[in-house]
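The other protein chains are all here in position, but one chain of the complex has been omitted.
Just so it is clear, A and B label the chains in written order, and each chain counts residues from 1 on its own.
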Amino acid sequence: MTTHAANTTHGSDPHGAAAHSDEHGAAAPGAIHPHITSMRLLVSVFLALVVLTAVTVGVTWFDMGDLNIWVALGIAVVKAALVVLYFMHLRWESPFNAIAFISALAFVALFLAFVMADSSSYQHNLHPPGDNVVVTP
Amino acid sequence: MTDVAHSNAAVLAPDLAGHNHDPHLAHHFDTPDQQYQSGKLAMWVFLGTEILMFGGLFCAYAVYRHNHPEVFEFAHRYLDRTLGAVNTLVLIASSFTMAWAVRCSQLGLNKPLKILLALTFLGGVGFMGIKTIEYEAKWKHHVFVGSKNKYRNDSLKGVGKPVDSNTEFEEEGAEVEPPAENKLSAHKTAPGAEGKAEASHEAAAKRSDVGATTWGRGIVDPNAGTPDEAAIRPTYADPGGLAAGVVPGHHGEMHYADLTDAQRQHVYTFFSIYFMMTGLHGVHVLVGMALIAWIWLRARRNEFGPTFFTPVDLVGLYWHLVDLIWIFLFPLLYLIH
Partner (left out) sequence: MSAITGPIPFGVQDTAHGGGHAPGDNYLNHSRGIKSWLLTLDHKRIGLMYMIGILSAFALGGFFAISLRTVLWNPGPARGASAASANAYMDLYNHLFTLHGVVMVFLFIIPAVPAIFGNFVLPLMLGAKDVAFPRLNLLSFYLWCGGALFFSYVLLSGVMESAFGIKWPGGFGLDTGWTFYTPYSTSKAAGAVVPATLGAFILGFSSILTGLNFVATIHMLRPKGMSWFRMPLMLWALYATSIIQILATPVLAITLLLLAAERALGIGIFDPALGGDPVMYQHFFWFYSHPAVYIMVLPAMGVISELMVTFSRKHIFGYNFIAASSIAIALLGFLVWGHHMFVSGQSPLANAIFSLLTFAVAIPSAIKVFNWLATLYKGDIRLKTPMLYALGFVYLFTIGGLTGLFLGALSVDVHLTNTIFIVAHFHYVMMGSTLFAFLGGMYYWWPKMFGRMCNENWGRLAFLIILVGFNLTFFPQFIAGSLGMPRRYATYPIQFIGYHRSATFGAYIMATGLIIAGLNLLHGMLRGRKAPANPWGGSTLEWQTPSPPPHDNFSTTPGPVGDPYDLHGIVEDKKTGEWYRLPDAGKPRTGPAH
């Protein structure tokens, strides 16, 4: 790793020095040993995000009917996954953090699915404003 | 695993465990790693709550877009997709500098850390600046949220009424179509679209002839004008219906004239959803900027290094979430096809 040029501000702390000399153990018990993302990966992810943004704008030039929104959403999901996995380090996080995050998404999906399914089936029962409903006394 | 059980003895007697020399270690934690992992866990759970909160707005969006696709296609043309795309890039870039900043803090590179945090902050400033320009344009075109929105009258007016919308705004020269500069350059105008637009104007004119008796799908109420009208009329209209003779969307742009009366009621809804979504997102950007400023001040005091960078990491996570939400908002609001 090229990351050892560390100019630690807590250089006096022996645990800290050990923390980044080896990401995967050997450090003092209980010291922080985070995953440090390499510069190369960060730049690649950034470039991929820029390209995908261009693609998502460019793809609207083509008319694919109903497919357009799915393509747009698909690209957004890929972009989001890149941000979450690499910028936010979820790939190297403890599994529970991933579970917490994914279950939030799952509950949004649950909510969305029920409300959308139900609202489209009662849609024809909605009274538009100005449509005077006769209330018989 | 986060649920690693930790040494009870050390939790209860830090004096013996010998970790209490670390000024950042709170008394009820056993080790710095335990504290760090706790912070991370809490932040991820918090981000989950943020997603659920925005989930409500996405749900409202999905329901209205699903039921009124034409309306969304028409109304979204008020949004400037160039500015939207630029803002997307700005946020992505600031996300990148933030991720880089976290790396620097982990490595104890304090000087680049400060520069990167400042750049990230500037990204936020840029984003909000562009957002202000966009909001100002909406204000000028009378499509802001609230009673000043020119389409709000359509919502209040209801179906079956003659269309003479927006008289209030006509004096000021406002039109019901999006201004020319917002007509998306990205849209190729299909050959013959001009003629099509004219045809749809004619269709609209036809509908105005029947005036009070026309509903979606061009069904004419046979009881129109009779005393029984109100009683006989079915208590619903089909808001998802299409104007007679109009095939919306696929080959040309949606025009105001292409929308049925029932659809026009929901043009205002689009702007409400747009402003609620981008507004709440904007508030998050501002909060994120404040947090980054706070982190920057702490970085100036050389507080962060390989043994202590949790605040930078957590603020970074928050900032990436703000980016994440925008990644979805951009295509959903600006790139409707």
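Keep this in mind: contacts are C-beta pairs under 8 Å (C-beta built on N, C-alpha and C of every residue); 3 or more make two chains touch, one makes a residue touch a chain.
Because the structure is a prediction, the values reported are computed rather than measured.
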Open item on the list: So one chain is hidden, and I want to know which residue out of B:S155, B:T260 or B:T278 touches that hidden chain in the complete assembly.
Closed with: B:S155
Task: Contact residue for the chain not shown (choose from B:Q265, B:T278 or B:T307) - done: B:Q265
Open item on the list: Just to verify: which one of B:A60, B:L79, B:V143 or B:L259 makes contact with the chain not shown?
Closed with: B:A60
- [ ] Touching the hidden chain in the full complex, which residues of chain A are there? Just list them.
- [x] 96, 103-104, 107, 110-111, 114-115, 117-119, 121-122, 125-129
Open item on the list: Considering the whole complex, not just the chains shown, which residues of chain B touch the missing one?
Closed with: 2-3, 5-9, 11-13, 15-16, 26-29, 34, 37-38, 41-42, 45-46, 48-57, 59-60, 63-64, 145-147, 152, 155-156, 265-266, 268-269, 272-273, 275-276, 280
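Basically, only the chains that are shown with their structure count from here on.
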Open item on the list: Can you work out the whole-Å distance between the CA centroids of chain A and chain B?
Closed with: 16
TODO: Could you pull out which chain A residues touch chain B in their complex?
DONE: 3, 5-11, 13, 15-17, 19-20, 29-34, 36-37, 39, 42-43, 45-46, 49-50, 53, 56-57, 60-61, 63, 65, 68-69, 72-73, 75-76, 79-80, 83-84, 86-88, 93-97, 100-101, 103-105, 107-108, 111-112, 115-116, 119-120, 123-134
Open item on the list: Using the touch definition from the top, list the residues of chain B that touch chain A in their complex.
Closed with: 1-3, 19, 22, 30-34, 36-37, 40-41, 44-45, 47-49, 51-52, 55-56, 58-59, 62-63, 66-67, 81, 85, 88-89, 92-93, 95-96, 98-100, 103, 106-110, 155-161, 186-188, 230-231, 233, 235-240, 250-251, 262, 265, 302-309, 313, 316-317, 320-321, 323-324, 327-328, 330-332, 335-337
